[in-house]
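Presented below is the structure to which this report refers.
With one protein chain removed, the remaining protein chains of the complex are shown where they sit.
Presenting chain A:
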Amino acid sequence: MTTTAEPTASELGRARTRKEDARLITGRTRWTDNIALPGMLHIAFVRSTFAHGRIVSIDTSEAKKAPGVFAVYTGEDFDAEQGGLPTAIPVNADDPIPRHVSIAVDTVRFAGEIVAIVVARDAASAKDASELIEVDIDPLDPVLDMEAAQQEGSPIVHPDFGKNKWVTFEFDSAAAGATTGEPADAVIAAAENDPDSVVVKRRWRQQRLIPAFMEPRSTVVDPTGEQIVMYSATQVPHILRTMLGVVLGLPEQKVRVIAPDVGGGFGGKLQICPEEILTLLVARKLGKPAKWTETRSESLVAAHHGRDQIQDITVAAKKDGTITALKMELTADMGAYFGIFTPAVPVLGAFIGPAIYKVPAYSFVCHEIFTNKTPVDAYRGAGRPEVTFAAERIIDELATELGRDPLELREQNWIKHDEFPYTQAGGLTYDSGNYEAATKKAKELFDYDALRREQEERRRNNDPIQLGIGISVFTEMCGLAPSRVLGSLGAGAGGWEHASIRMLATGKVEVVTGSSAHGQGHETAWSQIVADRLGVAFEDIEVLHGDTQIAPKGLDTYGSRSLPVGGTAVVKCADKVIEKAKIIAAHMLEASEDDLEFGSGRFSVKGTEKGVTIQEVAFATFLAHDLPDGVEPSLDAEYTFDPENFSYPHGTHLAAMEVDTETGKVSIRHYVCVDDIGNVVNPLIVEGQVHGGLAQGIAQALFEEANYDEQGTLVNGTFVDYTLPSAADLPSFTTARTETPATSNPLGVKGVGEAGTIASTPAIVNGVIDAVRYLGVEQVEMPCTAQRVWRAIQEAKGRSTQETPIDTHSPGAGLGSIDPNNPQGEVQ
């Protein structure tokens, strides 16, 4: 049983505008690309245009002679030093991971892989010279289809490994001891022969997506000092520093990594990038600072992608609606190489697959497949959006099969608020939650019953615009991660986070966090937490991060971990400061520590007017003229927090979707979400995270898809063709919250960075299907474009339609008219 607590102080829960924004929105930013060091050289990479092939020769002679060029390198120049890029959680412990080279040496395995490096005095000269390099590649048949890749006779991405399937990961709740009955396969088999049961099977595709962060990746390396300094647009400066040591054999203490202002990441910048390694190797070889900044086109082909799964989902239930088994069998396209979390991402879904439901038998199987495409890795939600989609789509299909209201069927099967803590079939223990409360609030804000009536009415009137109601009652696991859990997965690192607090002589405070912000608003939120805890003014707090010299310890920002893990470290650290200060305050007040109480930044002697502020204690400590014997003259403290459990945000998202049955066009009329992310430090920041998250989840449902042609070339490699939605494509969201505090951390927070993305995709697709299901449509592949919806309607009506070419460029539509691989189109 969980309760909803009142906020403890005015600073927590206050919708402060972000203190970093004045600087960010007036151009006083320092992106990596803004950094210019004396004597700095510029790098341009030449990338393979073939998805798979043997490098026959690379002629660099003309490029070497070009104006401004310092050096031109190919893979052979760096092969002895480049090592292999790291993978933190291999999932398969039996086989060595195929080597992920930063620059191809003899074979290219995806279109976009680096094959040559030009170093020049300025970026334009580097780019000009890169066009003079002749790369002769003997093409090999590419592996593009993750199912065909498993067939006998398929070309092989990594011949040394010998096959394209890296691993089949299997989890069964009965075998794992998370459920007590039969294994899921046995339950499903029995249900198929049971007249009192139903079994629903569906196949869905999680299309390939591109993280599309706003600031392109960029790296500057300065090798001229005692330490090698790398500036990089990264989410993970600490992991990057350690990994530079591991990959290149550099002594870790000789490497400093700085993540200056970083403009978004969404997982796309938690990578150890080939470009970072190569920029460092070039700078070291030439003894001069070097910079690389990617173009958007480079980013789209070479920065890692997300999702890309085929999902075979089976649910078994009694005719009364009680779920008896759930099986998720995923096939995941890993791309050509493993990045830092590649094989772990789909497997993260294994734990959260049962979602909000009481599932007595659960099985999760994931086949991980190499293909000749851009590597796939974490993208906002990372493994959780995929299985949440599967869970929330299959429950709608089951509701249809049983003729039940989909919300009612969910409630029948979900974990009730008085059943927490609840150990679900994936083995996770959900500490708290209240799905009933969030759903009740969402239904009210949405006016669920009225919309259902309108839906009936439109159907009766044969209105060309049909209404669908999409539901997603989601939960997720945030706060990656308890180190013990990571250890059990064979991870090469833990999941703790570090904070330190420095009390300055003048009573001001520096907070150092290992959780490196790249747009989230840590500087504001951490200031609020410390202001609340220490009772100092919000303005008196400076939050420092993103430089391994300033913030030497940390495990960085991803997986909605900053607040539940990093924020908790800050709280515990502040408590240590108070403990230290109390000893000195007692001395100053000539009182016993036991007689002191601390509140609003002041130590006071109980029952008297006597007291000192924490600032006065800080100054006295700085002077150190009169401290108790044996007391260290410092209030500074550090804390490393390792969570014992994940946190589990949940929420109910409802989407009123309108489908124009004449054109297939889908529009969102109304979107309501009630999220329960526990206690809230800053509701304005939360709102921003929810809105952005919704936009990205909706984008998967309706807008985005990375397509490859039959040669393995990304065909929508510009923002003209890769259609990101803008504000104009999205409605005004109605957002609200319920607050059920997490029990796993002292703030009672759960994390919000990924919630909107995870929840919204199935809500939107369920809504689209709900609008046209009466016409016989039960599936529309994502993104549910107008054309796909129209075709689904035609097919349901028994009309055959034309095949849509995914890889052709129409003569119209701007840049889309020009095939980037065959730029013959004459443009005025």
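Keep this in mind: a residue touches a chain if its C-beta (ideal position, glycine included) is under 8 Å from a C-beta of that chain, and two chains touch if they have at least 3 such contacts; residues count from 1.
Simple rule for what comes next: contacts and distances are computed from a predicted model.
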| item | value |
| --- | --- |
| Chain not present in the shown complex, as UniProt names it (candidates "Carbon-monoxide dehydrogenase medium subunit", "CoA-transferase", "Binding-protein-dependent transport systems inner membrane component" or "Branched-chain amino acid ABC transporter permease") | "Carbon-monoxide dehydrogenase medium subunit" |
| Touch with the omitted chain, as defined above, among A:Gly39, A:Gly599 or A:Pro805 | A:Pro805 |
| Residue among A:Asn92, A:Thr723 or A:Thr743 touching the omitted chain | A:Thr723 |
| Hidden-chain contact residue, picked from the options A:Asn34, A:Thr295 or A:Ser592 | A:Thr295 |
| Where the unshown chain meets chain A, residue by residue | 123-124, 127-128, 131, 295-297, 662-663, 665, 703, 707, 715-716, 718, 720-721, 723-726, 728-729, 785-787, 790-791, 801-818, 820, 823, 825-828 |
